[in-house]
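Removed: one protein chain of the complex. Kept in place: all other protein chains.
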Amino acid sequence: MKSLTLGALLTALFVIAAALSFLWTPGDVEAMNIAARLKPPSAEYLLGTDHFGRDILSLIMVGARTSIAVALVAVGIGMGVGVPLGLAAAATRGSLLDETLSRANDLIFAFPSLVIAILITAILGPGAVNAILAIGIFNIPVFARLSRAAALSLWKRDFILAARTCGKSRARISAEHILPNIANLLIVQGTIQFSLGILAEAGLSYVGLGAQPPVPSWGRMLADAQTMVALAPHVAIIPGAAIVLMVLGLNLLGDGLRDHLDPRLQKVRA
Amino acid sequence: MSVVSITDLRVEIHGKPILNGVSLDIAPGEILALTGESGSGKSMTALAVMGLLPHAAKASGRIDLGGRDLLTTPEGDLCAIRGRDIGMIFQEPMTALNPLQTIGAQVSEVIRLHDPRADATKRAREALDKVGLDLPLSRHPHELSGGQRQRVVIAMAIACRPKLLIADEPTTALDVTTQAQIIELLRDLVRSEGMALMMITHDLAVVADMADRIAVMRAGDVVESAPTAQLFARMQHPYTRQLFEASRHRADLPPYTPAPPLLQVRDVRRSYPLPRAHPFARRGQFTAVDGVSFDIGTGERLGLVGESGCGKSTLTRAILGLDPVQGGQITLDGVPVTDPAARRNMQVVFQDPYSSFNPRHRVARLITEPFHLTGAPTDPQKAIAEALTAVGLHPDDQHKHIHAFSGGQRQRLAIARALIIRPKLIVFDEAVSALDVRVRAQILDLMADLSRAYGLTYLFISHDLSVVRSITDRVLVMQSGKIVEDGPTEQVFDAPSHPYTQRLLAAAPHLPEAPDAA
C-alpha cells in the first residue's frame, strides 16, 4: 500500500505538472536570456536556468509533456496490437497463427531494441512521432507474450471449458472471460512499459533522435548539459533527477498495483 | 514410554486459533492415525512437531521427544533432530523432490548431513532397497512414476532410522493400487524398524485396517481418540459417527427402467502425436482412447472408473465435443456431439469448485451461461430462482460473487448451471472428488433427489470406486484406453469378472461394517 501511494503521488505530480504547463509555466521556455544563463537554483529561478538562460522548472514541466505523450502512445501501440495478437494466439494454441506469432515475437526480441530504434529514427528522420513508433514496436511483443502466456493458463481452467460446452466461440470467450481476468496483469505491465518508454525516449532524445528543438525534452536537456557539467552541475542533475523520479514513481505504482490487485485474485482462488 | 508426547498444543496464526490444546502420544512401533476434514488442524499438528510451522504461527504447550521439548528447542538443534530423529513424508510426490538432482544425491544428502562419516552412497542404496525401489541412484525424479517418487521420499525419511515418522496424506495423490502398495510398505517399515508413525489422512478407510489408534480432529480439537477397533465399535463422539456415515454413504437413487439409448459411443479412438525421439524419427502416436463403445439409456446413471492415465479424461472431452475424435462416432439423440443441436442437450460439472467459475461474474450471470445455447427464456428470473432452489440454495444468492461460497456450495452452483437448460445428459467429471466426506454425501444426496425430480441421465466419471458404487446403475471400468468391464454396478462390485477390476477392488481400502446403533 505504501509503494502504491508514493508511486501514485509521484506519477500524479508529473502528470499535473505536464497538464499545467499547457496553461501556465513559471517562465517562458522559448525566450532566451543570456544575461541570466546557468544560474543556480534561487528564489527567482526555483531550479536555476540553462545555458540560454531559460527557467529549468518550466522546461521540466513542458518536457514532462513530451515524455508522457511519447511513452503513453507507445504503450497504447503495444497494448492495442500486442494484446489482441496474444489472445488470438492463445485461443488457437498450436495453430499456424500461434506458431508464426511466437516465432515473430522471438525474432523481434532478438533485435537489440535500442539499435533498431536508432535505425528507425535515423531512417525516418528524428522526431517525436518516429520515436513513438520505434518504442511502440518493441512494446508489441511484450504485450503479445504476456497476454498469450496468461491466457493460455486461463484456457486450462474449468470455467473456460464450461463456457465452451455452452457453445461460445473462442473469440467470444477471449473477450468475455479471458480479457477481464488478465486486465490486472496488463495494467501492471502497462505501467512498467510506460516507465521503460520514458527511459527510452530520454535515451533517444539524448542522442538527438527524439523530439527536436525547440520542443523541450529531458533527454535533450541532458545532452545540452553534458559540456557544462563542470561549470554548472545543476543543469545536468535536475533533468536526470526528473527522469529518475518519474520512472521511480511509475515503477512503484506498478509494484503497488500488483500487490494491491493480486491478493484479491488470490482470495478468489483460495 | 512414548516416542513423542504432545501435551496441550495450541497454535494460532495472526490471532486466529488453529489448534486448541491437542494432546497425543505415540509409542514405538505404533501407528497413530490423525484424521479429520480439511481445516481440522491435522497438518498443522504435524508441522508443529517438525518445527516447520509458518513464520506467523505462535505455538504453546509441549511436544516431548526423548525428554526434550521441541517447542523450546533452538532452530539449530531442531535441524539436527529433523531427518535424524523425525522423518516426514508429504502428500505430493510429484513436487516433493528437487527436479534437478538425482534421487541418489537426494537420499544420500540426509545421511551425509546427520552422519558425516557414513558411506552415504551405500546407505542410500540400502534405503532405496528397503522401500523396494531397485532403480539406479543416478535417476532423476522426472524419470520416475508418482508411486516410485513417493518411495524415494520415504527412503529419505527413513534413511537415518528416525524414531518418529510423520506421513501427511502420503497416498492421497496416488492411484488406488499404488496407494495399497505404499500403505503396506509403511506398515512393514514401522513393524521392522520399530518406528512410531503419525499418519495423517482425510480418508478413514485408508487407516481402518492399518492404524493401531485413531485420533479424530475437528476445528483444532481432538474430539475422539481410541484404539482402532474400539473407535469403530463405539464411536462415542457424534462427529466421528458423522464422518463414518458420510464415508460409506449411499445415495438413494430411484430405480432405472431400461429405455432406448440417449448417448451412443461407437468405436471411438483418440490419439495424440508423441514428441520425436530424435530429429529424424517418425512421430509416434499415443492412443489414449482405443475403440470404446457404449450406450447410456434415457434416465440411466452410468459410472466410468479407471486410474489416472487410463483415458477417461480424454474420453470425457470427446463426449463433450471439446476435442475431435480420430475414429468412431459419438451421438446424442442421433446427433453428433460436435453439433450445436447436441450441445444444447448436454451439460457438465467439473471437479474443481474453485476454477469452475469466472471470479469476476456474479452468480446470476454464471449460472445462466448455458442459455447461450438455447436463447434466453422469457422469464430468466424464474429460471434462476428455480435452479438455485433445486440445488438447495436461495434465489437471493444470485447477486453474490463466487468467492462468497464454500466448495460444496460451489458444486451446487455448478449443478444449477448444468440444470438450468434442462439438458438431457449431464456429465459429472470427478464432481465430488475435491470435497470433504460430509459435503460429498450431501452432494450425492442432491444428485439422487434431482434424479427423482427431473429424471436425470448422467455419466459419472471418478477414480473413486466407493463413490461410483453409491450413485450409479451401471459401471464401466477403463484401462489403457479400453473398456474392460461393463455391467450393473452391484454385479461389478460384488463379482468382478475382469482381473483388472478384481485388482482395483482388492486394492481399494474398506471401512469396517457399521456398529449397532449406539
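To keep things simple, chains are lettered A and B as they appear, and every chain counts its residues starting from 1.
The rule we apply is simple: contacts are C-beta pairs under 8 Å (C-beta built on N, C-alpha and C of every residue); 3 or more make two chains touch, one makes a residue touch a chain.
Quick note on the criterion: contacts and distances are computed from a predicted model.
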Absent chain [UniProt protein name; select from "MaoC family dehydratase", "Glutathione transport system permease protein GsiC", "Response regulator" or "VacJ family lipoprotein"]: "Glutathione transport system permease protein GsiC"
Identified contact with the non-displayed chain, of B:Ala48, B:Val110 or B:Val268: B:Val110
Residue among A:Thr5, A:Ser153 or A:Gln226 touching the omitted chain: A:Gln226
Sole residue of B:Asn98, B:Gln285, B:Gln329 or B:Ser406 that reaches the chain not shown, by the stated touch rule: B:Asn98
Touch list for chain B against the chain that is not drawn: 50, 52, 75-76, 79-84, 86-88, 90, 92, 95-102, 109-110, 113-114, 140, 142, 153, 156-157, 275-279, 281
Touching residues (missing chain, whole complex) on chain A: 103, 106-107, 109-116, 118-120, 122-123, 195, 199, 202-203, 206-207, 219, 222, 225-226, 229-230, 233, 236-237, 239-240, 243-245, 247-248, 251-252, 255
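Here is the rule we use: only the chains that are shown with their structure count from here on.
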Parts of chain A lying in touch with chain B, wherever the complex brings them together: 157-159, 161-168, 177, 180-181, 265, 267-270
Touch list for chain B against partner chain A, complex: 320-322, 340, 343-344, 346-348, 350-352, 354-360, 369-370, 372-373, 401-403, 414, 417
